[in-house]
Structures are given as structure tokens and as C-alpha cells.
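Missing here: one protein chain of the complex. Every other protein chain is in place.
What follows is subunit A.
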């Protein structure tokens, strides 16, 4: 009797399993597009991912699904998200992606945050043939990587470009007799700071600028007052800091206290964050930094409003956020033009197509955009792109920078 029951139970269980599997098989006849990502929700990358990447992924999914989904042929299918925490760890990021591809069988993958993790997942995405649109990676080897992994797209450009554009802007300002030729440069002793200062050093010397101060400080330095005091004693025309968010804030604060107010004041990552304006208010006026966007363009204004509505009032940063969102629009347009889940065809479309995005019309060349914003400036509470000057929507630089005010 017991055997019979057990057998019946087993049969029943097997039937249920089969039915469930059958149902899933039917369900998988493209009633949704599975999109997966592993993002840093814990660990040192959390700050960057929480400002630049996660809100944009969520905004995009929400908007696409509200419109009925991504258009495949003549019907729309909603996005289904599978996401993991990569714990800011390269090994974890690689494994999470392998899980997304082999276990969850996702249709497309969105990239992690930051240069290191994007490089870490590059080989896996290339091997499995998934498009890899890296929107938050700045690396000088981007052109070479794009050749090595034809499925990878490097949306933020190279640090060499960033440094050279800054020096071009300075040369132009000097030709206009707005600034002299003494430059003080500090950089953080980490990937970003080293890459940029290494590119800026020869560019400044070639442009006949006098590099009066050139020092790096270790990551996590708390007291930056000695650096600012030394720089102030030299009275430079230009102050450049290739810094990370915590030290961008600390250097600005210290400069205000010490009264270091050169004609051009430039700080690194974090200048374009909404947090920077929250902290310094009117004192942001005239501060330059890496990044920027066309703050006057209606598409950007609209994007800003939608982002705020979706992220509980949080604003995007003025550099990689809009680029991240644009890369999602590109992915969607490429999928819709192909009309089915055909990753090779989507990669091909990304390489050759033209896309309408919040940052304007984008057409990639050698898997990289042709226009970037490299220098931005806070003007009247908005961080506008000012260089390269040939970019559409570029504003004229305010030089000299107005004096610091008491907060």
C-alpha cells in the first residue's frame, strides 16, 4: 500500500514537474526579453554604481515596460530583469555573468560599473557573443580592446583624450590672453589619476605651459590642506586636480578656506555629481571638471526630469549618467531594428547603425563614439559641457573663475 502511494506520489510529482517545465517552455516562446546584470551593491564601487548606473537601468526598464515593452517584429514584449550583486569583486562579476548566461539564459546583459569590472567581464561576454556596451569605463586601451573584442563598445573614450582636450582649452584661453602659463597639477595615486596625469604632463610641456607643481597623493588621503597651501604659495594661473569624488570635495573645500582662487580651477571625478552642487551651492560657479553635458538641449532637460521622477528626486551626474542611458536606448533600437533575439545581428547593428539618444545622434566608429564631453563647467547651477568647443551645445568658458564666497 505504502509502495503504491509512494509510486503514485512520485508519478504525480513527475507529472507536475513536466507540466511546469512544459509551461515554462511555452512561456519562453518570446513573451518577454530577459535582461540580466550584475552590479556593485556592496563594496567600494557602490557609490559610483548607485549614482550613475542603477538609477538609469531602473528608469529604462520602467519606461520600456510602461510602453508595453521592446518591439519585436509587430508585437511588444516586456523586459524581465535578473540581477545580482558583484560585490565590487572581479571574480564575483565574472561568475555572476556566467550564471546569467548559462543558468538564467538571459537574452542580453547590461555592463557592470567602472573600468576594472568592465575589463574583467570583457572576455566572457566576447566568448559568449553578447553585446557589451561599456558606458562607465575610461581606458587608454579602448581602441585596442574594441578590435580584440568586436562585441564591445567603449562609450566614455580614453583618458589621453580627456587630458589633451583640457590642454587644448587652456592653450586657447592663453591665446585669448585670459590666463598666464603657470599650471599646478595634483593627481590621485590610482588608475584614473595616473592615466590622466601621465597624458597631461607631455601635453602641457609641448604647449609650453610651466608646470610649477606636479604631485600625487595616495588614495584615501584625509588632510589635503598641505597640498593646497603649497599650491597657493606658487600662485598659479591654473589648478588641475585629477581626483576621485572624496578628494574632489575635500580639495574644493580646502581651496575655499585657504583662498586658493586661480583663474582656472579644475577638479576630477565627482565635480559633475549633483552632490557637488548640494555641498558648495553658489561657490560652484566657474568650477571646471571632467565630463559635462549639453544642459540646454531639450532631450537632456526631459531626461533630467524623468530621472528625478523615477529616482525619488535624485538627479543624475552630468557625465556618465546620460551616456549610460543613451547606451540603453541604443541597445533597444538595435534590438528593435533586428526584430528578433539575434545577438550577432544586434552587435552588427550597434557597429554600423545611427541612434537617436538623449545625448543626440550617435554613430559609432570602430566601436567608439566620435564625440565626448571632456571639460564641463558649473554655470548658474548647471554643469555645462565647454570642451571640445566643436560639440553641439558647447558653452563658452567663464574665465577667470569668480572669487569664493563665504558659505
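Note that in this section a contact is a pair of C-beta atoms (placed from the backbone, for glycine too) under 8 Å apart; a residue touches a chain by one contact, two chains touch by 3 or more; residues count from 1.
Definition applied: contacts and distances are computed from a predicted model.
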item: Undepicted complex member, UniProt protein name, chosen from "TonB-dependent receptor", "Na(+)/H(+) antiporter subunit C1", "ABC transporter permease" or "Sarcosine oxidase subunit beta"; value: "ABC transporter permease"
item: Among A:42, A:206, A:354 or A:370, residue touching the chain not depicted; value: A:42
item: Residue in contact with the excluded chain [from A:33, A:59, A:77 or A:101]; value: A:101
item: Which residue of A:91, A:176, A:230 or A:380 touches the chain not shown here; value: A:91
item: Identified contact with the non-displayed chain, of A:50, A:72 or A:194; value: A:194
item: Positions on subunit A where the hidden chain makes contact; value: 41-42, 44, 83-85, 87, 89-92, 94-96, 98-99, 101-103, 115-116, 119-120, 122-124, 127-128, 141, 148, 189-191, 194-195, 198, 216, 218-219
